[in-house]
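With one protein chain held back, the other chains of the complex are shown just where they sit.
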Amino acid sequence: MKNGPSIDEQLEMYRRMIITRRLEEQLGDLHKAGKTRGPIHRCDGQEAVGIAATAMLSDSDYITSTHRGHAHYVGKGLDVYKILAEILGRETGYCKGRAGHMLVADASRGMIGGNAIVGASIPAATGMALSIQVQGRKDVAMCFFGDGAAQTGIAHESMNIASLWKLPVVFILEHNQFGLTVHHSVQSVVSDLSIRGAGYNIPSEIVDGNDAVAVYRAVSTAVDRARRGEGPTLIEAKTYRIEGFSTSDMGGYQLDEDIKAWKARDPIKVSFDALKAEVGEDKLAAIDEAATAVVAAAVERALADPYPTFELHPASAAYSEAR
Amino acid sequence: MKNGPSIDEQLEMYRRMIITRRLEEQLGDLHKAGKTRGPIHRCDGQEAVGIAATAMLSDSDYITSTHRGHAHYVGKGLDVYKILAEILGRETGYCKGRAGHMLVADASRGMIGGNAIVGASIPAATGMALSIQVQGRKDVAMCFFGDGAAQTGIAHESMNIASLWKLPVVFILEHNQFGLTVHHSVQSVVSDLSIRGAGYNIPSEIVDGNDAVAVYRAVSTAVDRARRGEGPTLIEAKTYRIEGFSTSDMGGYQLDEDIKAWKARDPIKVSFDALKAEVGEDKLAAIDEAATAVVAAAVERALADPYPTFELHPASAAYSEAR
Amino acid sequence: MAKLRYAEALNAALREEMQRDPNVFLFGEDIARYGGVFKVTRGLMEEFGESRVRDTPISEQTLAAMAVTAAMTGTRPVLEIMYADFMPLVLDALINQASIYEYIWADQVQMPFVLRTQGGGGAGAGAQHSKSLDVLIAHIPGIKVVAPVTPADAKGMLKAAIRDQQPVVFLEHKLLYNLRDEVPDDEDFIVEIGKARTVVEGTDISIFATSRMVLESQKAAELLAADGIKAEVIDLRSLRPLDLNAIKASIAKTHHAVVVNEGWRFCGYAAELSATIMDHAFDDLDAPVQRVTLPDLPVPYSEPLEMAVLPNAAKIADAARKALA
Partner (left out) sequence: MAKLRYAEALNAALREEMQRDPNVFLFGEDIARYGGVFKVTRGLMEEFGESRVRDTPISEQTLAAMAVTAAMTGTRPVLEIMYADFMPLVLDALINQASIYEYIWADQVQMPFVLRTQGGGGAGAGAQHSKSLDVLIAHIPGIKVVAPVTPADAKGMLKAAIRDQQPVVFLEHKLLYNLRDEVPDDEDFIVEIGKARTVVEGTDISIFATSRMVLESQKAAELLAADGIKAEVIDLRSLRPLDLNAIKASIAKTHHAVVVNEGWRFCGYAAELSATIMDHAFDDLDAPVQRVTLPDLPVPYSEPLEMAVLPNAAKIADAARKALA
């Protein structure tokens, strides 16, 4: 199959999508049970983008994420237990509980990191790509951002600079139809935002964001292009946010028929349907079961973990005497 | 002639271009004589844009300008003597000497105003257009900005919003080939920046910025469109900055052959050539002479004017007792 | 007088001012169809239409710049910025635009806009959604900054802000929206900007506080009362212009002061309060002013960490005891 992914790769993507989905479901429950703090931004329905777009990356490649980053975390190889521990504010989390659910980072895997300033993931990855280029490395940087984030000025500035300097960066626009509660048509008259690539001479492509294989192929081409030093690509993955903006969202602004239509094209279902002929349903069910168990165990373990205790951070201190 | 401008209008534009050119020349001399403060950004060679783009506006329309605003000021009907007095820091200037050469404003004529933050003229006019729309007025707002300014994030954000809300704003991109000392090709791979209009569904047009008539026609169409409530237009006027970035510019980065080629298409010469068959050279020479005299008299008068004396500004005070 | 939640008081102020003046209009992210993520603008699009209540793209820098010039040209915009943490994005509009024009253009223009936002910690929102950056704005000449604590002040000061001829940055706090209290329903009920409010009278020590810290200071005064210490608690309300007379008068009486602000300590708003007292009340002071603030580090997420860094009644009471020691 040209550009992959192999069946094994597809199965691994399938497994990671399940991990992510179970994580989201568990977080929904934990939120209802009052065990999380702040709103959690679930990505149910858009897992294929984050999982498939990162599947061809290695640890020395970088990704930057958003407030809705769980699929990106899992795709980049982070451990669901340590993600959960972080979200639950525990000492054992990736960031000792200091970061919380929107800002998870694992530098050892090049996931640096979640970002809750809308749009900030874009210059962040662009800066990493600059660093890679200055060092003469062959790695790439990738950013995820939403259709809402595409309206920020830094999206424009970053794309212009990335193209100008042929930086090894891949822009992944997760078009999930809404920015917070506002429909994309109330944020821009242009619904296919990838048209903007032309304004920077950046090649762009629209891809079915609910089809992991399609995402993988489009992104692989972009990643290869970046590694060859030919510059950035903009990929617009069309998808949908099934569970709303966040756990504190009051809902009401997403149409029932849309939710239904997108649920019918759930990325996990799409992958399941594509893979069942190749490997059989049992194999897929076994993967599901195992992944579900991993997440359940992670929740249990993280919930039992200790909270951190506060200490001052000398590097942040204002007087030299305190450093 | 479809869309005008009439011969009388052309003659008035010609006169205003001469006023502006003489102003620039005088400022160059005053700078050399040590009579100005800070770098002055002359617009020699680009007068046709500012003069022609504003020629169809009335006082209740707004324009926002840049650090290189002299043609915009004159085009919007400001008095060259009060402009000069401001640039020379005198009490009699438009802003009592507080604003200086980059920030001149005359609210009574809708020129509010010069702006030395690159790109800031763009959201400024967009905000005025919003205000016009909320009030249900028929006026328009127009911003001038450079090829350098087009790379700022606020350019992108403003165009997206203006299109989304169909705001009565006209975006005039003065493409003079450089942002400060840096050639446009070192600021963006895209040299025809108007292509970006498509990313917001904004109609755009490239126009010969050294031909006042061409500028007038393109902008008239855009202004009419805005007045009809049909939204923004982006006009990219190709022109050239003959005297460099500013009076403190060390030069060396503009090619001699380019300067020569653009001088051959000096906008004043272009208008002269177009008009001489219509009205005769003598009439044009008389206009030139009269305009030159106006500026010379303005310089003399402004130089004799008093400096302001300092007083505190209660509205800026930090304690309520001081207000 | 009705009992209203703080968010409802704000809503009432917006509604009344929009009814009174057709040039008042609102814009911001998620404020129209959804009614605002903190529900402050609920029902207003339905009442006033889509032209006067607008959802916006995520473009804070431009939105703020637009508020400045819209205000200059005949309207009274009220812009909502969802979190105070995003104030850096609007700072150019405030510091390089709104701040300068009235003075620099020799009073040719005025800019009657209001920029509403909410800040502060305590909700587990993390380092990018819990800051109190009030000092960044209070530093800017020509911009007023207010931070009401009670529902009545929320309403009265928002109405005052909308009617003001200058830019006003209106600081709310995410933990105040559900506070319920009496709110006058007179449509000309205005709380003047630039006047502090004495919350608790006392003679032993003055506690000057801003925003939610006023509530913690009130609790601190109770703790201190148990020790026989009579603390005076003053809600500054208006961060700029600051009510210097209120500060001087209180210190003249108590000779001791604690200043409380939820922002970072170094170069924070509490530093100005301390410096103001140094400038204007040094001779009345019997002990150094105590600053109670966030320590100098980013707000952490995990609950025990966040609680450790936020100023609270116990820390304020301790500071007062230290000042009196």
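Note that the chains take the letters A, B and C in the order they are written out, and that residue 1 is the start of every chain.
Definition applied: contacts are C-beta pairs under 8 Å (C-beta built on N, C-alpha and C of every residue); 3 or more make two chains touch, one makes a residue touch a chain.
Source: prediction; values computed, not measured.
When the full complex is taken into account, the listed residue touching the unshown chain is A:132, out of A:13, A:132 or A:275. Within the complete assembly, C:270 is the residue of C:247, C:270 or C:324 that touches the hidden chain.
When the whole complex is considered, the residue among B:149, B:223, B:284 or B:298 that touches the unshown chain is B:149. Across B:33, B:255, B:277 or B:312, the residue that sits in touch with the chain not pictured is B:312.
Touching residues on chain C toward the chain that is not drawn are 61, 85-86, 88-89, 91-92, 94-96, 99-100, 103-104, 127-128, 131, 133, 135-136, 138-142, 240, 242, 263-264, 266-272, 274-279, 282-283, 287-289, 291, 296-298, 300-301. Residue positions on chain A in contact with the hidden chain: 62, 64, 94-96, 98-99, 103, 105-108, 112-113, 115, 117, 120, 123-128, 130-135, 137, 153-154, 157-158, 160-161, 164-165, 313, 315-323, in rising order.
Against the chain not shown here, chain B presents residues 36-38, 89-90, 96-103, 115-119, 148-149, 151-153, 179-182, 186-188, 250, 253, 307-310, 312-313, 316-318.
Note that only the chains that are shown with their structure count from here on.
Look at the CA centroids: the one farthest from the centroid of chain B belongs to A. The two chains most heavily joined by C-beta contacts are B-C. Inter-chain spacing, taken between the CA centroids of chain A and chain C, is 36 Å. If you average the CA atoms of chain B and of chain C, the two centres end up 39 Å from each other.
As a whole-number value, the distance joining the C-alpha centres of chain A and chain B reads 45 Å. Looking at chain B, residues 153-154, 157, 160, 164 sit in touch with two or more other chains. Residue positions 56-57, 59, 61-62 of chain C are each in touch with at least two other chains.
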